[in-house]
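The other protein chains are all here in position, but one chain of the complex has been omitted.
Chain nomenclature is as follows: A and B, assigned in order of appearance, with residue numbering initiated at 1 for each chain independently.
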Amino acid sequence: MELILEWLGMTESAALLSLSAPGWGANLLRGLANSLQIALGAFGMGLVIGLFGAYGKLYGGPILRDLLAIYTTVIRAVPELVLILILYYVGTDLINKASGLLGYGRVEISGVVAGIWVLGIVQGAYATEILRGAIQAVPPGQIEAARAYGMPTLMTMRRVTIPAMMAFATPGLANLWLIATKDTALLAVVGFNELTLETKQAASSTRAYFTFFLAAGGLYLMVTLCSGAVFSRIEKWARRGQPSLKEAST
Amino acid sequence: MSSIKSLMQPHRIVLMALFAAFVLWCALSLRWDWIPKYAPLALEGLWTTIWILVVTTVLGFFLAIPLGLAQAIGPWYLSAPARVFCTVIRGTPLLLQIWLLYYGLGSLFPQFPWIRSSELWPYLRQAWPYAVLALTLSYAGYEGEVMRGAFSGVAKGQLEAAKSFGMPRVTMFRRIWLPQAIRNVLPTLGGETILQLKATPLVATITVVEIYAVSSRVRSDTFIVYEPLLLLALAYMVIAGLIGLAFKRFENQVPGRR
Partner (left out) sequence: MTLKTILATGLTLATVTAGAAQADQVKIGIAAEPYPPFASLDSSGTWVGWEVEVIDAVCAAAKLDCVLTPVAWDGIIPSLTGQQIDAIMASMSITEERLKTIDFSNPYYNTPAVIAADKAMDIAPTPEGLAGKIIGIQASTIHQAYAQEYFKDSEIRVYQTQDEANQDLFAGRIDATQADSIAMADFVGTESGSCCEIKGAVANDISILGRGVGAATRKGDAELQAALNAGIATILADGTHEAITARYFNASIYSE
């Protein structure tokens, strides 16, 4: 009897999660797609900021270094949720005012773009520290050798520094990517329909809280585990030709 | 002295002047007249934030010790669940975990009427037990992973030495293994605690009135958006700074290995 009930319970959950209309599966997947899109965008933007930030912190002038120190300290001390609210409301307001002053008129900012740049700025602070540490870990002799051959700065960066630091940066960046995917959930609080908010809406419309929250948890976990596999391959590739080190700190 | 000297470089003076000008501009041209009215509420909120932070880090840390130990040396039937627990906690957003605990469990209550007449009901009605539970589990999940590394990082020779002195296993764990593992994780503890601080505002979404919730209240009562948020960010920065300092002092008092 119990078995049958349990089986019946499962069929109910399966119906709720089904991809076609009466089920909410499609909504969850759309939310997941939104989450991944934002996480990817924010991670990419964070990497770009982080690369410039790391170079600025290592080789920049005193003013740039101080400004970057303020940026990374502030971002890493304030809760992401608060930063998201500040950047979301103040940021878009400022952009509109700025573009109004420049005479462009109002700029349309889609939820995805707002999410990307808000989380991107947060990610940038962490990426700055990770990449700075990784660049410092590259034996200075390698960079000096490149300079001695008269390699231009950008080419040194592209050919020597970045490939050499990849191995040191990958564990930290893998962690950062996981933070990016999980931080997209915070956008639920500003009403952006990523996976967590879609889940909440589905759950509260059907009152099947456990079914939907567990399903969403499963989706997030799947993303985490898959990215773990991908990053360990990347790390292996980045480490090729290097003597095996003990786990680099994250 | 040297820290004051380093502040007296010309560009830093300019930066500080700019910062002072910014603060002055904030003080003069933004609206702060709401502060007196909401100050008592804000202090209460601050207190809630702090006690939730302290309670959950302490409880989470004690939970992390067995989690780390199980993963480091436990038999498979202990290490596997511990590993799954850490993976699930670290692999899913905390917001989702909080909502699952609060609303998921809440949706079960009506099916079991006896819960409402039980002794626990006055607590189950409140939001803070769920907040404490969720944050504790989260801290335990992250710190458990760190503890695993810390336990494995204790030099084997020391354990062997203790064993050869005929020290009982429990004493060995209490006197040698645990203190050294804790010393290994000390440098990460400050950072983890700041991360935990940054996770506390999420419990505002399940009606716990901590400092973030107070700022939302100000926003919804007065329609002032930026000022409460800026002050809130400042408050978190101060708390984070104090945590950092406290852990640094604590770390300095513990004899290091280097």
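The rule is short, and it goes like this: a contact is a pair of C-beta atoms (placed from the backbone, for glycine too) under 8 Å apart; a residue touches a chain by one contact, two chains touch by 3 or more.
Since the model is a prediction, treat every value here as computed from it, not as a measurement.
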Worksheet entry | Touch partners, limited to displayed chains, of the chain removed from view | A, B
Fill in: Sole residue of A:R30, A:R65 or A:R239 that reaches the chain not shown, by the stated touch rule
A:R30
Discussion item. Looking at the full complex, which residue from A:L94, A:M155 or A:M222 touches the chain that isn't shown here?
Written reply: A:L94
Worksheet item: For the full complex, which residue in B:C86, B:L101, B:V154 or B:A213 touches the chain that was left out?
Response: B:A213
Worksheet, complete the sentence: Missing-chain contacts on chain B, rising order, are 103, 106-107, 109-110, 116, 124-127, 205, 207, 209, 213, 216-217, 219-221, 223, 225
Practice prompt. Pick out the residues on chain A that sit against the missing chain.
Written response: 21-24, 26-27, 30, 45, 49, 53, 67-68, 71, 85, 88-96, 98-99, 105-110, 112-114, 116-117, 120-121, 124, 189-193, 197, 201-202, 204-205, 207
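Going forward, only the chains that are shown with their structure count from here on.
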Worksheet item: Just how far, in Å, is the C-alpha centre of chain B from the one of chain A?
Response: 21
Response to the item:
Touching chain B in the complex, chain A uses residues 62-63, 66-67, 74, 76-83, 85-86, 89-90, 178, 182-186, 188-189, 196, 199-200, 203-204, 207, 209-210, 213-214, 216-217, 220-221, 224-225
Practice prompt. Note which residues of chain B are touching chain A in the complex, please.
Written response: 9, 11-12, 15, 87-88, 90-97, 99-100, 103-104, 106-108, 194, 197-202, 205, 212, 225-226, 229-230, 232-233, 236-237, 240-241
